[in-house]
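Sharing a structure below in C-alpha cells format, with a few things to ask.
Note that one protein chain is taken out, while the other chains of the complex remain in position.
Chain naming follows the written order as A and B, and within any one chain the residues start at number 1.
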C-alpha cells in the first residue's frame, strides 16, 4: 500500500473540549454477563448472600443473584471514562452516588453524563477540574427502562492546547429521581430458616454509632488489575500501557502502572462485607468518596468501617439505615516505626480510600 | 467521628471452640455461575466432553454442561473454610469423599458440617486435630434438594488460648446417603457417532491394573492462584495476604503465599483427564487423599496415575469402576542429581498430592 495519510486519533476530551451543560450519551453500553458478574463479585470477597446464593436472593424477592452496588458502580462509571476522564490526571471526588433498581446478570446498562462545571487551575495552566453528573439506566423488556444509579464526580483533566479558551463556570445539578428499590416484607416467608446463611451479628440492632471495625482480611493485588480494568471497558492507559509509562516514568505516579481506583473501591466494600453489610438489602447513597493514595501491584489492601449513625426508614419497620465511613488502607515500610494501634512495628498505615456510605440493613427482630 | 470503641473481629474457630457432635450450617452458600464454571473447568485443562460440550452432555442424558467433580469439591469445601479451617495450620486428610447428584451451572450449593473428633496435640500445646464430616446439597426447584457430595476431613487447627479446655473425643460418622447419579443407557441413542469427541484409548477395556501413566502435560502456576482461591470464597489468609506473611515469614511455609491445596487437587485431575477419565461418567469416591508438599507461584505441576484395580458396576454392564491413585508432583532443582526415571538430571521429583480415586468408565463395546 502506498500510504497517502496517517491518522493518529486522539480519544477522549481535554479541558478545553468540555461545554457547560453539554450532555454525553456514552458509547458502548454494557450487558452484565455471568462472566463479568463472577469475575468481580467474587474478586472482592463479598459475603452478602444476595450476590452469592440465588436461592436466598429469590426468597427475598429479587429475580436472581444481585449485582453488588460496587460492580454496578464500576460498570456504569467505566462507560463514562472515554468521554470524561480518558485524559484525566486524577479522579478527585465521588459525590451523591445513589442507587435505584437492582441489576441482574443479563441486564444492559447505558449511561449519559452532563457537564456541570469547568474550572481551569489557578496554578497550573495545563490542568483544570471538570464536574459532571451521570445517570445509568438499564433496559427492562423491549421498551422500558429503569434508573440504576446516578452520581456526580469531579475530575482533574489535562488541557491539550494552553492557548484555547475554557468554558468556565458552574451550573446546578439536575434532579435525578433514583431511589433504592427494596423488596417488600413477605409475612408468609420463613426468613428465619435462612438466617444461618448470613452473619449472626450484623443486623441493624447490632451496630452502635461510634464504633470502628477493623476488618480482618487483607488481599494482595497482582498484575491481575490490568485484566480486571480492561473487562470493565475502562480504557485509561495509565492502568494498562507499561510502554507509555516507560517512555516518561516521571510523569506518572510511582513510575509504574497504577491500579484503577474502582478496584480498591470494590475490594474495600467486599472486605468489609462480613462485618457490615452481610445483612444489608442495598446501598442508598455514597455521599462523598475519594482516593487518597495510589495502589500498585504487590500492595495488600485492608479496610475499616466507622459506624457514624443509625436512623429509621419511613414505612419499613423491618429495616433501618446505617451511616458509615468505609476506609481503605495499606501498610508501607517505615524504618524504625514503633508498633501502634494503627500499624505493626516497622510499618506505617497509608490510607488509600474513603467513602461516606448509607446502607439499608435488616432488623433481627424481623428476619432471624 | 469520636471513636468510642474499636472492634477487631476474629473469624473462624480455634481448637477450643469445637464441640463434639456440633453441627455448622455454613454461611453463604454458592450459586455456580457460568463464570465460575469456566474459570475453573478450563483452568484445569480437563478434556472430558461432559464438561466442555453441551451437545454431548445432553445426548448422554445430562441437563447441560456438567460441573466436574473437582469443581463441585472446591465449591463445597470452600463453604466450610471459615467455620472449620480459617485458623488451620494444615489440611491433613480427605476421607470418604463421595459424589451424588450432578451439578450444573445455575445450581446453588449449601453445606453443613458435623464435628466428629477433637484431639489436642501431644507434643505442641498450641495445636490439635479436628475431624469433621460435611454434606453439600443443591436446591432442586422451589422445594426439593439433592445431596451432591459428602466427605470427611482431618485438619490441624491452632489453639488460641492454651489454658482453655478442649472437648476431646471421637464419635462415629453419620451414614450419609450419597451415591453417584448415572444417566441410563439409551438403546436408541447413536453414541458411536460422538465417539470421536473423547479419547479412543480410555475405555474401561483399555485399563490394566498395575499400569502407571505419566501424564504428558505440565502447567506452571502464577499469582493467578490468589484470584482463583478468592472466587471460591476460600478466605484463608495464607493464600492471599502477603502483608501478613511479611510480618512473620518464619511462621509460614516457605515464607510466602502458599497455593490453596484445592488448586493442585483440581489441576492434577485435569492434567490426568485425557489419559484416564475422558470417557468417565463421574467420580464415585475419593477414599483418601492428602497434600504432601506445598506449592508456590512459579512451580510447574505434573501428574501421574496408577491403575489399582477394575470391578463391575452391578446392573450396568455398559460401565465399569476403575480404582486409581492420582499423584501430583513438581520438580525441584537438586544439584548434581543424575537423570532417572523419576526426574531429569539436576532435578528431584517432589510429590505434592495423592488421591485414591474410583471412577465410573464407559465400556467401548457399548459406546464406541
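Keep in mind that, in the parts below, a contact is a pair of C-beta atoms (placed from the backbone, for glycine too) under 8 Å apart; a residue touches a chain by one contact, two chains touch by 3 or more.
Not measured: the values here are computed from a predicted model.
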item	value
Among B:141, B:210, B:314 or B:336, the residue in touch with the chain that has been omitted	B:210
Residue, one of A:27, A:164 or A:311, that touches the chain absent here	A:27
Contact residue for the chain not shown (choose from B:36, B:295 or B:313)	B:36
Contacts of chain A with the absent chain, listed as residue ranges	1-11, 25-31, 33-36, 38-39, 105-106, 108, 110, 139, 223-224, 226-227, 230-233, 235, 237, 240-244, 247, 257
Positions on chain B where the hidden chain makes contact	33-39, 42-43, 45, 47, 49, 52-56, 65, 105, 196-199, 208, 210-220, 222-224, 274-275, 278, 298, 300, 302, 306, 308, 325, 330-331, 341, 344
